[in-house]
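Complex shown without one protein chain; remaining protein chains in place.
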Amino acid sequence: MNDMIFTAIVIAVKILVVLAVTLGLGAYLTWYERKFAGHLQARRGPTVVGPFGLLQPLADGLKLMTKAPILPKGIDTKLYYMAIMMALVPAIMLFAVVPFGPSFKIMGHEVKPIVANLNIAILYVFAMGSMAAYGTLFAGWASNSKYAFIGSLRKAALIVSYEVVLGFAALSVILLAGSMNVFDIVDSQIKSGIWYIVYQPISFVLFLFCLLAESGRVPFDIQEAEAELVTGYNVEYGGMKFGIFPLAEWYLNVLALCAIATVLYFGGWSGPHIFGPFSGFIWFLVKTFGLLFFVLWVHWTLPRYQAKDVVEFAWKYLLPISIVNLVATAFFVYFKG
Amino acid sequence: MIKLKRLRRDDSLGPLESVLFLDFIKGLTITMKNLLRKPITTQYPKEKITPPKRFRGKHGHFVYDGTEPPSLQAIQGFMSFEKGKSRCVACYMCQTACPMPTLFRIEAVQMPDGTKKVVRFDMNLLNCLFCGLCVDACPVECLTMSDIHEMAVYRRSQAVIHMDDMEKIGATNAKTVRELPDRIWRNDKERETLWGKVKWNF
Amino acid sequence: MELLAFVVIGSVAIVSALGAILVKSPIHVMVWFLGFILSIAASFFALKADLLAGLQLVIYAVAIVVFYVLVITTIPWEKIKMFEGFYKKELIFALPAFFLTIGTVLYLVFNAKLSNMRQMLPKDNVSALGTVLFTKYIVPFELASFILLIAMIGAIIFGKEKANG
Partner (left out) sequence: MPWASKDTLERIKHSFRQINIDIQPHFVCINVEDTKDITNILKHLKDVEDFRYFIDFHVIDFPKEKDRFLGQYILVNPYTFERLAVKVWFKNNKLPTAKEIFAGAKWAEREAYDMFGVEFEGHEDVKRMFMWEDYKYFPLRKDFPLGGIPEQKLPSLTEVLEGNTMPPSHDYDIMHTYVPTIKEIEKTEKSRITKRGQLVLNWGPLHPGTHGTMWFLFDLEGEHIIQTDVILGQLHRGMEKIAENIHYFQFLPYTDRMDYLSAVCNELSYVQAVEKLANIEVPLKARYIRTMFAELQRINSHLLWLGTGALDLGALTVFLYAFREREKIMDIIEGNAGFRLTSAFLRIGGVHYDLAKGTLEVAKYFVKDFYSKLKEYHGLLTRNRIWLKRTKDVGVITQEDVYQYGLTGPVARGSGVAYDMRKIDPYAAYDLVDFDIPVGDIGDVYDRYLVRMEEMYQSARIVEQCIEALEKMPENEPYVNKKHPAVIPPKEDVFNDLEDMVKSFRIVVHGENMPKGEVYSSGENPRGELGFYIYSIGKSSPYRLRIRSCSFYNLSVFPKVIEKHTISDAVALLGSIDPVVGETDR
């Protein structure tokens, strides 16, 4: 009975911590991105609110929340509101399978810093990553706007094509690790001492493309392409209703997928023990944010693909490459043992 | 006859370039280089760049203070000027030169001693192009333009400036501007964030 | 605990299934249907059939429903005549199926007992499922995929013809 209470408490704490951390991080990622983009573009980024503009996310949030609620004419009200949840929930749910570090012991119990240690964690990531498309899809449909509608259709086409590539790309890592459990994947990397990016550079590049595509980052941000569709699917949303979409898609989704990529290709929390007991957690964060930095860097450097090119790119290039890579990996695993 | 330059179209990537994403890497290095550079912006409401001497901002009237050009000295006997007040002679040249005929409203009265006195000089800056033709047309160096460029107002009626506003601008702001050397910008330090250090030959 | 989960998830599933039938707007039907699929996936999770749940999510909740939504949203609904009234013929044909379903459910309720699935499942159900699928059921599995492939190609061809003509 004691065990059960302990487990329940641990789970509750985990959920709370993950929720608080991700939402807070999500908000602060906006600051991080603005600052980064600012300096990249010879600007300064936010500087006014707080030191280095550190309170800017709060000010932004406050501004978004106090905006006058405006509902466009002819919308499907229920879906209009539901779409917001549909965008946010999968993005947060993604964090359920992110292991933030090695397992540790509290009061003799082994605690794994992960909300749900699923056997099929990677499959779950695919599912949740793509579920976010519903937010976009229904938002576009419910808004009763042509721009939003076209944006949402683009996103649907993109999700359908990139999900397949994402699956095949990650599958080759799963083959190497022999498991879909995130802990097993990391452990097998730690055991062999070699990160999977060494074995699977092609798969990593594919995964990176899919990461950018699923989270709607440049060069695949076709669903919001502001020069064509103003801002695409969320054009009719205002205030915090609008604020949720970028938060979910651009920040939470990217962060979670970066964390998963760290697990898959960069050995998760592996790294020299130079930060004492928290070394594992710090290494994990360092890697995740390094990847995130790269994603932002790419976002602020490259132009954007066209909608049809994005889909074409996935089916004509990425998918065949990923399948060949998978087959090659399968042979490698089979003959190696 | 015409010197043509046919453009070289390097429009397909080589195999190495496309497999190793060299084109992306090149772009990424450029943005990274810029990330390490200093920002060039000035933070507007906190720091302001002083406009150059020739800037055409809010209008002002130079006052009657003994710095008049010869053209005014020739006719100042016919005017009733006061020290520290506008030296306008109500010749309506500014109004005539202005492409927007309704911008000015100038009135002058005849004083008992036969001299002329300007009693009203309104400019509706909402109509103004800030082209400077009025300043060019002024034959007595009275109308001028200061470097004041923040002219937002809350009501339309506040955008109409009157003679006393312009006298104040002319006596202070525009006067300091006029006495500066004719240089491309006034303050080297302010421009350094954007330009870096420029070497001067004079 | 498990019973509670079962009751909650089951009722959600039933409500959303009913919603999918009763709601008029086609896009709302898809939302209810999505809810139904998600609750089924949740019940798989509750039964510790992780792989099934995952596949349910990936295949049904994402791929298939996205396609449905895609198709439904692009149909110009204002041009299509809505049928107002009662489907008589369809109802008559549906009756036998209805009774069959009721019979099956009743049989299951009275004869089957709530089995403890966890003991039947091997620890690593991914590899177990893979082994079963590619040894014992290889023929039906491949057949099913072949039929699906044919269906897909057929759909593309029909779609193309319509677009051209």
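So that you can tell them apart, the chains are marked A, B and C in the order they are listed, and the count of residues begins at 1 in each.
We take it that a residue touches a chain if its C-beta (ideal position, glycine included) is under 8 Å from a C-beta of that chain, and two chains touch if they have at least 3 such contacts.
Please read these numbers as outputs of a predicted model, since none were measured by experiment.
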Using the whole complex, pick out the displayed chains that touch the missing one.
-> A, B
Decide which residue listed in A:Leu64, A:Val230, A:Ile282 or A:Val333 touches the omitted chain of the complex.
-> A:Val230
Tell me which residue among A:Pro51, A:Pro69, A:Gly193 or A:Pro303 touches the hidden chain in the full complex.
-> A:Pro303
For chain A, residues in touch with the removed chain = 37, 40-43, 146-147, 150, 218-219, 221-222, 225-230, 300-309
Residues on chain B that touch the omitted chain in the whole complex?
-> 1-7, 9-13, 17-18, 23-24, 26-27, 29-31, 34, 40, 51-56, 69-71, 74, 93, 96-99, 102-103, 105, 122, 124, 126-127, 129-133, 135-137, 139-141, 145, 155-157, 159-160, 181-185, 191, 194-195, 198-202
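One rule holds in what follows: only the chains that are shown with their structure count from here on.
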Would you identify the shape of the chain contact graph, picking one of line, ring, star, complete or other?
-> line
Can you check how far apart chain B and chain C are, centre to centre, with Cα atoms defining each centre and the answer in Å?
-> 71
In angstrom, rounded to a whole number, how far apart do the mean CA points of chain A and chain C lie?
-> 28
Pull out every residue in chain C that's touching 2 or more other chains.
-> none
Of chain A, residues touching chain B in the complex | 36, 38-44, 47, 297-298, 300-302
In their shared complex, at which residues does chain C touch chain A?
-> 25, 27-28, 31, 34, 50-51, 53-55, 57-58, 61-63, 65-67, 69-70, 73-74, 124-126
Per the touch rule above, chain A residues touching chain C in the complex are 76, 78-79, 82, 118-120, 123-124, 126-128, 130-131, 133-134, 137-138, 141, 149, 152-153, 156-157, 159-160, 163, 167, 180
